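The complex appears here minus one protein chain, its other protein chains still in place.
By written order: A, B and C. Residues from 1 in each chain.
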Amino acid sequence: MAITMAQALNTALRDAMADDESVVVFGEDVGPLGGVFRVTDGIARDLGDDRCFDTPLAESGIVGFALGMAMNGFRPVVEIQFDAFAYPAWEQLVSHVSRMRNRSRGAVGVPLVVRIPYGGGIGGVEHHSDSSEAYYVHTPGLKVVIPATVPDAYSLLREAIADPDPVIVMEPKKLYWSKADVALPVRTAGFGNAEVRRPGDDVTVLAYGAAVPVALEAAEVASDRGRELEVLDVRTLVPFDDQTVAESVGKTGRCVVVHEAAGFAGVGAEMVARVQERCFHSLHAPVLRVTGFDIPYPPPILERFHLPNADRVLAAIDRLQWDDQPDPRWLTEVPA
Amino acid sequence: MAITMAQALNTALRDAMADDESVVVFGEDVGPLGGVFRVTDGIARDLGDDRCFDTPLAESGIVGFALGMAMNGFRPVVEIQFDAFAYPAWEQLVSHVSRMRNRSRGAVGVPLVVRIPYGGGIGGVEHHSDSSEAYYVHTPGLKVVIPATVPDAYSLLREAIADPDPVIVMEPKKLYWSKADVALPVRTAGFGNAEVRRPGDDVTVLAYGAAVPVALEAAEVASDRGRELEVLDVRTLVPFDDQTVAESVGKTGRCVVVHEAAGFAGVGAEMVARVQERCFHSLHAPVLRVTGFDIPYPPPILERFHLPNADRVLAAIDRLQWDDQPDPRWLTEVPA
Amino acid sequence: MTTSAELPAAEVVGSAAARLLPADTPIRFLDHDGRLVPDAGHGRYAMPRTELLTEAYRRMVLGRRFDAQATALTKQGRLAVYPSSRGQEACQIGGVLALRDTDWMFPTYRESMALVARGIDPVQALTLLRGDWHCGYDPHLTHTAPQCTPLGTHLPHAAGLAYAARRRGEDTVALAFVGDGGTSEGDFHEGLNFAAVFRAPVVFLVQNNRYAISVPLVKQTAAPSLAHKGIGYGVPSEQVDGNDTVAVLAVLCAAVERARNGHGPFLVEAHTYRIEPHTNADDASRYRDAAEVAAWQRRDPVARLESFLLATGALTDEDVGAAREHAEAYASQLRDRLLHDPEVDTGQLFEHVFAEPTPQLREQRRWLEEELRGES
Partner (left out) sequence: MTTSAELPAAEVVGSAAARLLPADTPIRFLDHDGRLVPDAGHGRYAMPRTELLTEAYRRMVLGRRFDAQATALTKQGRLAVYPSSRGQEACQIGGVLALRDTDWMFPTYRESMALVARGIDPVQALTLLRGDWHCGYDPHLTHTAPQCTPLGTHLPHAAGLAYAARRRGEDTVALAFVGDGGTSEGDFHEGLNFAAVFRAPVVFLVQNNRYAISVPLVKQTAAPSLAHKGIGYGVPSEQVDGNDTVAVLAVLCAAVERARNGHGPFLVEAHTYRIEPHTNADDASRYRDAAEVAAWQRRDPVARLESFLLATGALTDEDVGAAREHAEAYASQLRDRLLHDPEVDTGQLFEHVFAEPTPQLREQRRWLEEELRGES
């Protein structure tokens, strides 16, 4: 039976809670309402309102309270309502959640999951469509995972809950209602493993979250045009799977990175840096990025101009110096 | 007469306040104490305790209050006591300070300066040595500048205060007591201009803040060994000077990026990505990074192992494939 | 040198508590049927001028009609989302009428009604919720901050802006709206504390509509009332029946006056109720009974004020009819204006990030323009 990503997440929470008494779910509106995206739908009713409960409206408090519970035997899974509303919890995440284990020389682990619906494409008004993964990825001590498929949503969330360390699970809002035929429980590859979503020999496309379907769409078109893209779903940004990425680029010799967040100092920059470090001699062209612009996330009527789409991916691929003639765009920036 | 960077910043504040009544300075302990680094020393006394004043201990409040004043005719310059203590102000910075102009279609500008002493090397205990620039740099709507020299400290702060947009001035703590002979007021290059601190033909070294003296030290040694490094002080991370960087790398064909922050998704990654995009065909080797490790900033007795130093820069330069034989390190990661 | 190291005397503390705490019951003038209650205003607040009340009535009728129209337009897909303030008209309009035009208002996403009551063009007021841009009106021209979505974050802004005005010798007051849920955020705390320490002329108006989306007040706080938060900052506070326009205006006008005269901030908790779901996207049946809503509908602020004003003769049936007609015309004009799709101007994406776009933004703009040229 086809289920949505939101349902897979819901089942993952339920299964984790059934398996382990110490798993508790809380946040804003996750109780009777079931969360604004219904990811916790029915959980308070079915598993008890002490296992899944609403909190006061204060994200720093939610994350700090969760950290306290995690220090004392629980495995809290907290929901942030929308990406931008994780910002008030920033200090707790960066100064405490990510550091408690290290600070205490391993004595105090923080088995805490922070679920953050992220990204745009759903017509959300201001503050409801941020892609904030780069902030977490740059913070040592946090793991950051992003499912792009229904089975991964289930499996990565289960693994996040079982993980002894804090995990930020970024859930692509746009894909909450994407469907797949999948029998749960399902386990996909563990953290640190990128997945080849579509094999190809000509270009490696690195993507995650909502950018994965975009990359796949581009691959479909490219294939019709005679170019085979190898689409890698990075899945877990921390830990990062250097090996699969390098193997792919080593084979294809070309690479494009796609994500929705602003490009400047985004996660894509790190991927580019890693790829060119590891595959320098295999590369026939610079690694290009297709990302959101370096602007605040736009309002609904303008978001389609901001979001990466298959056409932009294809355009980037066209620029990968196929006849080994440098693309004039690069040359304009370089002195004669 | 030789003055310190802290003194240059102090003079910049005084001069800006003298020139413009709307400039006010506030934050924690900036009044009678003069700030924990004495950057505001004597200002409250000399210019009035309504021009330079202490606030309650609440960084979100400080930045939010400053934004309110900036909306209403003032040019606040707020001091954050140590980098990690800007984290409580994160939501204000990301959701408001950076977006107010955009949100209001340009009607409400935010001429606000946030001074953040950043970085390590001063034996600070936990939370006193973070390098958080990547977080700000990735946030559209914020300008981010980092002086590495005494004249730049003066000039960039003056320009930041005069700027119609919010500017994060990251002040390298380690260089507060560095000295230079400079007659104030002084104006150096404006925002968006990297500065060649030392010319050279063999390798471009990109650095900023406290990494600049490290790069220069490395350049000194490298020169003795017959390699001339061109050390670029990036100075302003946003806006970024692509042109000077590309010109330099176009000339040298090799590039190393140095900063103190954790490498993963740090600002260095962006520089690498930009350099390889723009200078792909000039590069003889991958662009390498010398950065802090991907760990929470270590305690005082261990910080010297974490911080980039001249030796590490030199080691990276040695790995730049001078005989055009791929370094085996890169090959280990790539499949046969 | 300061010598603040001594403890305050007992009398000072004791009298401060008396001065700062709210009344034990919400200030009220009218009962649910619009009849004057015996202890109107607790004997501490003066009845507002009649013209203020009739003006409030007219704007409430307009506001409610506007709100209904916006809800309808949302169902038709003309707005991206709409958070109704039906049932909160006394607060929405009370907040506006307590201010002069030169005073500043700091609204949240729920205050669309207050925006139009302030005279802001309704299409501009709905820009955010239409998804056209983040804010459609000019904050400086309207003395109204952009509607704030991140809860509580605008309270420090209000403090800073009001302090700035006071420093220049202006007698501007800022009024900031915040919800019951919003009082839990750290920025509520910091905003009130800054306002108090800097004696900023800010009136904080908590619309306690009993819910933060689905979360009821009892899960939000264990305080005797939200107004009891004021004393912790040295901010005097009051609680008021938020569906009693007379009481809301009486208390807010006193608070604004006080702030204007240099006596610093004030905290008002208005007890009211969100009649509609949180937004059109919400399903309120999941977390509250229809009976509860019905009970609150019987306390309708518009009907209540109408009864009172009709009874006192301040308002005639004709006035009521005229107000409704005006509201109808306003609503139908709004509907017509919103039937057009908004204009799409992609240049705006890059134009306002900074006063001057960076080279990178110029470049990105060029890329988009090229792409669009290619498309067309």
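Criterion: contacts are C-beta pairs under 8 Å (C-beta built on N, C-alpha and C of every residue); 3 or more make two chains touch, one makes a residue touch a chain.
Please read these numbers as outputs of a predicted model, since none were measured by experiment.
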Original post:
Any idea which chains on screen the missing one touches?
Top reply: A, B, C
**OP:** Determine which one of C:F188, C:F204 or C:Y330 touches the chain that has been left out.
**Re:** C:F188
**OP:** Have a look at C:L73, C:A196, C:I213 or C:A323 and name the one touching the chain we're not showing.
**Re:** C:A196
Original post:
Where the complex has a chain not shown, which of B:T4, B:S60 or B:T188 is the residue touching it?
Top reply: B:S60
Subject >> Per the touch definition above, residue among A:I3, A:V23, A:I43 or A:A66 touching the missing chain >> reply: A:A66
**OP:** Just name the one of A:D50, A:D181 or A:D224 that touches the chain not displayed here.
**Re:** A:D50
**OP:** Mind listing the chain A residues that contact the chain we can't see here?
**Re:** 50, 55-56, 58, 60-61, 63-74, 76, 88, 91-92, 95-96, 99-109, 140-141, 143, 164-165, 192, 238-240, 242
Subject >> Contact set of chain C toward the excluded chain (per top definition) >> reply: 1-5, 7-14, 16-17, 20-21, 24-26, 184-190, 193, 196-197, 199, 210, 216-225, 228-235, 264, 271, 273, 287-289, 292, 295-296
Original post:
Where does chain B touch the missing chain, residue by residue?
Top reply: 28-29, 31-34, 36, 54-58, 60-61, 84-85, 87-88, 123-128, 264, 293-296, 298-302, 305-306, 311-312, 315
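One rule holds for everything that comes next: only the chains that are shown with their structure count from here on.
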Original post:
Using C-alpha centroids, which chain lies at the maximum separation from chain B?
Top reply: C
Subject >> Distance from the mean Cα position of chain C to that of chain B, given in whole angstrom >> reply: 40
Original post:
Measuring from the mean C-alpha position of chain A to the mean C-alpha position of chain C, what distance in angstrom results?
Top reply: 36
Original post:
What parts of chain B, by residue number, touch at least two of the other chains?
Top reply: 60, 88, 91, 95, 99, 102-103, 140-141, 238, 240, 242
Original post:
Do you know which chain C residues sit against two or more other chains?
Top reply: 133-134, 150, 186-187, 348, 353, 358, 360
